[in-house]
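Written below as C-alpha cells is the structure these notes are about.
What you see is the complex with one protein chain gone and the rest in place.
Our next item is subunit A:
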C-alpha cells in the first residue's frame, strides 16, 4: 500500500464537486471563466489578502472551499489582464460565478 503525503495540491477543477465532499460543511465558490487562455483564479479575503489560488481548467472552471462571508475572486490572465469579482460564500451552498475577461 502506498500512503499519499497529505498535501496542498488542488483537486482537479471540474464542474461537479469532487466525490466525497459533504456540501453541508462547505462554503463553495466556483465559476467559469471565458475569454481567457491560460488563467489563474485567486481568492482574496475581505482585507484583500491572498487566501488561495488555482489554475483555471481547460474548460474555464475554478473552485474554492471558503468560509462563509465576503470574498473577491481575482482572475489573472496573460497580457497583464486581471479582473476582480465580489462574491458571498454561504455554508452549504455553491456560489456560482461567470467571469468574462
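Definition applied: a contact is a pair of C-beta atoms (placed from the backbone, for glycine too) under 8 Å apart; a residue touches a chain by one contact, two chains touch by 3 or more; residues count from 1.
Just so it is clear, contacts and distances are computed from a predicted model.
**Q** Leaving aside the chains on screen, match the unshown one to its UniProt name from "ABC-2 type transport system ATP-binding protein", "Sulfurtransferase", "Xanthomonadin biosynthesis 3-hydroxybenozate--AMP ligase XanA2" or "PEP-CTERM protein-sorting domain-containing protein".
**A** Options "ABC-2 type transport system ATP-binding protein", "Sulfurtransferase", "Xanthomonadin biosynthesis 3-hydroxybenozate--AMP ligase XanA2" or "PEP-CTERM protein-sorting domain-containing protein" narrow down to "Sulfurtransferase" for the missing chain.
**Q** Using the touch definition up top, pick the residue from A:32, A:77 or A:97 that touches the left-out chain.
**A** Going through A:32, A:77 or A:97 one by one, A:77 is the residue touching the chain not shown.
**Q** Over the whole complex, note the residues of subunit A touching the chain we left out.
**A** The list for subunit A reads 2-11, 18, 21-22, 25-26, 37-38, 40, 42-43, 45, 47, 49-55, 63-67, 74, 76-79, 82.
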